[in-house]
Structure formats: C-alpha cells, structure tokens
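The complex is shown incomplete by one protein chain, all other protein chains being positioned as in the whole.
A and B label the chains in the order they appear, each numbered from 1.
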Amino acid sequence: MIDMRNTTLKMCTLAFVLCCSSCGGIHNALNPSGPQAHNLSRLWWLMFIVCSAVFVIVMIAVFLSLRNRTGDSQATPQIEPPREQERKRSNVVVTAVTITVVILFVFLIASFSAGRSMTAGLEHKNGLTVEITGHQWWWEVRYPDASANNIFTTANEIHIPIGVPVTFSLKGGDVIHSFWVPNLAGKKDLIPGKINTMWLQADKPGVYRGQCAEYCGLQHARMALWIVAEPQEQFNAWRQSQTGTSIPPSSDSQKRGQQVFLTSTCVMCHAINGTPAGSNIGPNLTHVASRNMIAAATLVNTREHLAQWIRDSQTFKPGNKMPQNNLSDADLNSLVDYLQSLK
Amino acid sequence: MSQKEAQNEEPRNEGRPRAPLVERIDVDREELADVMKREKEELERTWARPTGIIGWFIDTDHKAIAKRYIITAFIFFVFGGIEAALMRIQLMRPDNHFLTPDQYNQIFTVHGTTMMFLFAVPIMTAMGIYLVPLMIGARDVAFPRLNLYGYFVYLIGGILLYTGFVLNTGPDAGWFAYVPLSGPGFSPGKRVDIWAQMITFTELSGLAGAVVVIGTAFKMRAPGMSLNRLPLFVWAQVVTSFMIIFAMPSVMLASGFLASDRLIDTHFFNPAEGGDAILYQHLFWFFGHPEVYIIFIPALGFISPIIVTFARRKIFGYVPLVLSLISTAFIGFGLWVHHMFATPIPQMGQSLFTAASMMIAIPSGVQIFCWIATLWGSKLNIKTPLLFVLGFFAIFIIGGLTGVMLASVPLDLQIHDTFFVVAHLHYVLIGGSVFPLFGAFYYWFPKWTGRMLSESAGRLNFWLMFIGFNLVFFPMHQLGLNGMPRRVYTYLPETGWGTLNLVASIGAFILASGVLVFIINVFWARAAGAVAGDNPWAADSLEWATTSPPPNYNFHNLPVVQGRYPIWQATADAPVVRGLSTTSRETLVTSVLDAQPELCFDIPGPSIWPFLLSLATAVMFVAGIFTPWAILTGAILGGIVLTCWFFGDPNYKNKTARETGKRSQPVRPAPELRPKEV
Partner (left out) sequence: MSTQAIIDVSKLPHHEFDTYDPVWWGNNLLLAIETSMFGILIATYFYLRQNFPEWPPPVAQLTATLKPLPQLGYGTANTILLLVSCIPMVLTDISARRGNRGVSQIGLVIGVLCGVGACVLRGFEFSAMYFRWDSNAYGSVVWFMLGMHMMHLCILTTEAVLLAVWIFTREYDMKHRVDIVTVAIYWYWVTAIWLLLYAIIYFTPRLG
C-alpha cells in the first residue's frame, strides 16, 4: 500500500514537472533557474534578437533587389556601370560591413563578460563540492568530505542546497561523456585522464533534468541524471541519510532478498555498504530506494520497473552492462522487497 | 637522342626566347576553312577517348573523370539522404523501435561520414576538375593521370565504407570518432578501422584533386588571363585547394594515429601511457574546421558566375570578393578549438577562438553585401540557378548567424552537442553548399550534356527542397534549446520533444521529394530537354565559348583573353593561339601572374597505371586493416606500378604515333598562317 502511494506520487511528480517542458520545464536552457543559466539565457536573447533583426534586414535587401525582373536572358550585359551608381553602392556596402563589425564586437564583449562570470572566483567558492565520474551509461556521484565518515557515493541523482554555489569536479571514467543540466548551467566534458571543473547554483527548489551530451556509445540516449535542489535543511537531512551503512533488512522477505543479492551475480558490480558487497563497477545501491529514478534517470523507480530492470534490463536499454538475471519469481520479489527497503 | 641534340633541341634558361607577342597575319578565308577542317579531324583523332570497358579504366579526360566524380558523389548523396530518412523515421516518436540502437548509431555515423567525405568534398573537387580547364582556356588539366588516380582511390574508399556498413560492421562512433570511444578499448572489431582507412582514401583523393587544380589554374591559363582576370569560380577552387593541402595532413595523422593505436598498440591517445584524448580532438578539428570551408568556399565560387550571368552586369567588388575568399581560408585555420569549448582547455585560450570565430563572419558578410549590390536594380532574369542562389541567401545567413552564437564560449556550452548544432551545421552546409550546388547543376548541365533541364521542374525542385529543408531543420534549433542532445537513438515521451521531431520528420520527406524531382528532371532532360547550344545563358566566361558538350580537346584554337568577362569583352579581332600540335596532345603553359605563354606542354594520354596504383593503395590500406604487413606489400606493389608508370610511354594510345611508328612532331602552322617575313 505504501509502495503504491509512493509509486503514484513519484509518477505524478514526474509527469507534472516534465509535461510543461516546451513552455518551461525542467530540461530547458530557456528556463533558467540559477545564475549561470540566467547569464546564458540573457546572452542568448541578446544574440537572438540582434541576429533576427539582421536576418530580416538583409532578406528585405535581397527581396528589394529583385524588383526589376525582365526575364530577358539575352539582354546586353553592363560591363561598365555608371561610376556614380557604383560609388553609392560602395558606400552602402562599406556601411553594412562596418555595422557588421560593430555588432560582432558587441557580441564579443557580451560573450566575454558572460564567460568571466561563469568562471570568476571558481577557486574561492567554498560551497559544496561534488565529484562526478562518467561511466557507460550512468553517472557516479561522490560527495567528498573532510571527515571520512561523511563521504558517500551514489548514482545518477544529485542533491544540492538552493542558493549555494556547488563545484563539480568532472572525471572521465571510460569514454568521453558530457555533464549537462540546461536549466542550471552549460555543459562540460568528462575526459579520461583529465579533470574538468565547473560550478553551478540553483536558486529555486525543484528537480532539474540533465542528459549526457557527448556521444558515448550504444546507450548514450539513455544516460540522464537529476539534480534535486532543496532548502539547506532538507539537503542536510538527505546528506545525513546517505552517509552510513545501509538499513538492515527487517522482514523475512527482505532478509531473503539480501541473501539473493549476496549469492547472485549482483555483488560482482554493485556495492551495498554494511554488506560484503563492495564492487564499484556499477552504481552504488546503499540507498537505492531513496532515488526517484533508476536506469540513469530514464525509468521511474517503482516496484514493477525495478523488477523488470533486474530481470531483463536489455529490453529497455539494450547493450547496457547489466546482464539479464533469470531469478525465480519468489527470489525476484524478495530481492525487490529488500532493495526497496534501502532508503 | 645524343647529348648534342639535346643541347640543341631546347633553349636553356638564359637563352629562352621571349614570350611570343600578338601578331597579325594575312589569311585566305577559304584556305583557312580547309586548314581548320583538317586540324579538327586531327584533333579529334589525337584526343579521342578510349572506348569500351577497358576505356573506363584508362580514360584521363578531365571531363570524363569529373562526370564520374559527380555521378558517384551524387549516388553517395542519395545514400546519405536515405540514412537521414531512416534516422528521421526513428526519431519521429519517442521510444520508437524502428531501428535498434546499434543500427541507429551506425546509420548516423555513416550518414555524416558519407556526406562529409564521400559527397561534399568530392563533388566540389569534381566541379573544379570539369570547369577550371574550360574557364581558363586549357585543353586538359595539368596532371591527368594523378586526377584519374584520385578518382579511383575515392571510389575504393566509398566501397570500403559501404561494404562494412552493409555487412553490419559499419563504423558507429560518429563521423569524427572521438577517442577513447573509437579506440581499441571501447570499439572492438573492425568498424572504426574501416572508418579510419576510408579517411585515408578520401584524403588521398582530395589531395590529388587539390594538386591538379592548383597546377592547372596557375600554369595553364590562356594568354591574357592574368590573375586579376581570373574568374571567381577559379579563385574559389584555388583557395579551396590550398586549404586542402594544409588541412588534410592533420586528419591523415588523426586517423593514422587512431588506426595504429587500434592495430599496433601505439599509445597516442591512451592516457595511461602518456597519451591524450584531447590530442585527437585537436588533430581532427584542425582539419575539421577548414574542412567545412573546403566544402563551402567552392559554392561561393558557383554563386558569383550565376549572379553575374542573371544580373547581366559585372560583379560588384571583384577585389573584395577575392580577398574575402582568401581571408576566409586563412581565418578558417584559426577556429578549430570552438569545437572543444567543453573540454578543460583554459578559458583564456578558448576566448581567442571566440574572437576568430566571430571574425570570420566579416568576409562572409562582405561577399553577401557585394552580391546584393550586384543584383540591386539590375534587370534580373530569374531562372532556376538564380532561385537556388536566393535560397542560399535565406538559409546560409541563418546558419551563419547561429554560427556566431555558437562562437561564444559560454553560450556554446549550452547549445554544443545538441540539436541546435545539428540545425546550424545543416543550415550552413545545405544552405551554403548544397543549394548553390544545385544551382550550379542547373546552370552548367547544358554545358555538360548539351541539353537544358526543365525550368518548371526546376522551380518545383527548388520549392520542395526549400520548404522541406526549413521544416526539417528549423525546429531543431528549438529542440536543442529544449535540451535534446545529439546522436540519441530515442528519447522519453516526458521530455516533450515529440512534436517538433515529428514536424522535422515530415519535412524530411518533402526535402527528399525535391531531390527526387531533380533526379527525374535529369533523366528527362538527357532524353528530351531543349538543345542548349554553346551559350544558352549568354554568359561571360570561357567555358561558354566552346560547344556543349565541349569537344575532347576543349577548344580548337585556345582563346586570348582580353578582360575579366572574356565573351562579353571579346573584340571582333580577338587573337587566338596558333602553333599547338594537332597530332600529339599538347596544351599551353603560361606564367602564373600574367599568363604569358611559356611552354607547349605534353599532356599524357590514357593510361592504366593510375588504376593499378589505386589497387596497390587498396592493398595497403584495406588489407592493412587486417595485418600491418599489408602496408609493406602494398607499398612494394605501388613501387612496381610507379616504376612501370615512369618508364611507360605517355602517349600510350596515341594512334598517330602508332601509325607513324615514332613520336609525332608538333605540327607547325601551315605557311599561310605564319607571319610574313618583313
């Protein structure tokens, strides 16, 4: 019962926030929710308006030049047009070129200043730092901390407090990926062998969707992520809940589910803190039930989806690194019970 | 020939006779007619093209080679279009299952690779190879066998790619194949190797074409065609060819390093052993950015003659136009990092590339304003070629403006790698190159075939393409801003991207139908089009001063040029060039700056060696995918072919030589046509 309500709640939330995407929405560069994206949106509108005006004026000039249509293909060509006429045209062309140069210069300045504010003081931002490592086809998210007890790793869903600049340290894991949450900031690539840094800030609470923006192989299309921006207290609570070991299974089904987990191939890739499972090839599942989505933010985290994903992820995301698992219904049920208890 | 004879035969540097001047001679018109008739028969025989199946492999006539290039490139264009249609069907709806992810990834890779390497560059080269010798008043290109070799390696490269694709081993790492995705760790099998080696073939072909065009345009112009009288079409081809020479080595290295990383375990791009993934991007884009100008600048060369002809006046701003072409080429080499703004390259360095990327809009603007100034107030004759040029204005300007937006580092970080970029690149490439190309087809088809394409079908062609194109690509700007990244085989329904994608897919079919109308028009016109005559458009440049289609030897008497608009400015007593042999293949070589006659240059005739050399190259680079020893084997085979080429007789099938048993001597003009002794 609780699961059903939770599920419906999640699905409704998702549907609601996503359905107004074209007129706003949570995955839209023109619906800025943070200072970076605001900056870029302003720059966009400046360039868009000026460029549209330029286009209209030039096309008017093109149309006006078509006024004199005779259709006579054999008319005597004018090799030496009147000097006065040519001089006037020269003046117009020179003026047009000058205006072009001025406009470009304005764009250049606007672009520089927008760029400076993007990186200004990057080293001094002492807000939150989050480390992202790109994998085929999911995002490894790590929250470092001075005290080792507070460090934790999760996947695909990033929480940040509102009004605080968050520095992202982007590392390439296997191939090049690109971290992009359009409502909040531009994108930066995750390149193996290099570390890329950016910062962003969310001013309004909400969910912001992102997607990998550098072709990274078969399932590049299904490598999304969520940034959940929430008030500081809620963020702190979330962070607290993410540290520490997993919640031990309470019911019989959950205990059985943990056994299924530990004795199947799951442990080869997934870690759950507090159990012997410690592999970090795949997403960390310690608090998997606290996430809204699975499969790199492409499937809502409901019971049915989880079961389908475990049994046969290849149908939804063919080629992804998780194999099919032929578990019996009973085993699968218990496993899902257990995973759904890991809040 | 003994040393003494060699010394006496040709004048040396110091004692070279001055370039011959114009002289007037007395002629008897009747005798002249007889002489011309006899010469024409001899020319036809000397320049006869080989026939039959073997003939196809050995024919070095630049017009034949160019036509082959154009048809082959157009076929690849259609293939690329089919791939695009498949992509649009898949993306029509969210969560569509028309294509599997692997199929989609192969298709978008092959679409981009086909369009960029197998269609765009070769067809622009081909237009130059056909028209440059005619426009400058030459009998053939400077290096006909190199030209033929270029075609064969291009064909082999295309066959290589499509064989892989059809066998489900097509490359799937994108048309620029970034490492590490395309490297040995993440792209197993031969898919990316096929891509990397195909690059080698198409780059060899492009480089061959570039050397041929520059050699021809610099050295084989008709007397009087000094550089400041060079047609803008030829300027564009020369500038493009220089860009090819300096840009293509970079991609040869990029694909060469990639192939060697994959095949022989080098570490150019392996961060674990000091290699660098960004190095690949630098190497690729140092080529990749000039590449788009290599595709774009020839199209600028199409626009100028079309505007001049249909506006019935001289071009406005010849010198600014030439300088714009040259400065576009120069600046084009300084932009490449704008493809890499999302990498960790320091932002101060990146900003320089913003400035350069915006600056390149200036020469483009100059050209557009000069063309509008040419059109303004002129008694315009709006035929299909001009219609496509007008379409260019509308579409390319949008593309150029979105390019300026993408030039800005911060804004680029929002729209990079999204459908906004897909929209931009198609606006500049299709608007900037394909529309002028279609205009050029309508304009020069009469010259190539002797028939006019249908004007009404041409208009239908244009409007279908124009409307279809805008329907496909305009919504993509919005899609990119709405968050849709590139190269996704599907998307979730909740993203809301479905509607615009559907509109784009519908537009794709309208665009395709426009191309279909063109193809039908071509087939119809070949059979039933109006006969064109020498100069149906009453145009000004030299290709219209000979028959349609031109004879194999292009011009009976090479013309002497008296102005920038040779036909329009020809006087009644315009001189002609006399003294070239009619029994061996000869053309005139002139000086680079002023086109003063310098040499009577022997043009090699049909030859099998270019084809055999392309086979040796195929061994090197196709078998080289499977074993490094093939490189050595292919090189040895190539060496053997080149040895035979070197020792072979350049007048391979010159029938006159075989009949007389020795190399024919150049025929001096008949006594009646020589100047009288004073």
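What we mean here is this: a contact is a pair of C-beta atoms (placed from the backbone, for glycine too) under 8 Å apart; a residue touches a chain by one contact, two chains touch by 3 or more.
The model shown is predicted, which means the values in this text are computed figures rather than measured ones.
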| item | value |
| --- | --- |
| Shown chains touched by the chain that is not drawn here | B |
| Sole contact to the chain not displayed, among B:Ala73, B:Ile214 or B:Leu464 | B:Ile214 |
| Hidden partner chain, touching residue among B:Ile159, B:Leu253 or B:Ala355 | B:Leu253 |
| Sole contact to the chain not displayed, among B:Gly450, B:Gly514, B:Pro550 or B:Pro597 | B:Pro597 |
| Residues belonging to chain B that touch the chain removed from view | 1, 3, 6-7, 9-13, 16-17, 20-29, 32, 142-143, 146, 207, 210-211, 214-215, 218-220, 223, 245-246, 248-250, 252-253, 257, 260, 264-268, 270-271, 273-276, 279, 282-283, 286, 560, 573-580, 588-589, 591-592, 597-602, 639, 642-643, 646-647, 666, 668-669, 673-675 |
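Here is the rule we use: only the chains that are shown with their structure count from here on.
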| item | value |
| --- | --- |
| Length of the line joining the C-alpha centres of chain A and chain B, rounded to whole Å | 40 |
| Complex interface listing, chain B residues touching chain A | 100-102, 105, 173-174, 178, 180-181, 185-186, 271-272, 275-278, 310, 312-314, 316-317, 320, 342-344, 347, 351, 354-355, 358-359, 361-362, 365-366, 368-370, 372-373, 375-383, 390, 393-394, 397-398, 401-402, 404-405, 407-418, 481-483, 485-492, 494-497, 499, 536-538, 540, 563, 565, 568-569 |
| Partner chain B, residues of chain A touching it in the complex | 14-15, 18-22, 25, 27-30, 37, 39-40, 43-44, 47-48, 51, 54-55, 58-59, 61-62, 64-81, 85-86, 89-90, 92-93, 96-97, 100-101, 104, 107-108, 110-112, 114-115, 118-119, 136, 172, 174-176, 178, 180, 182, 185-189, 191-197, 209, 211-222, 224, 298, 318-319 |
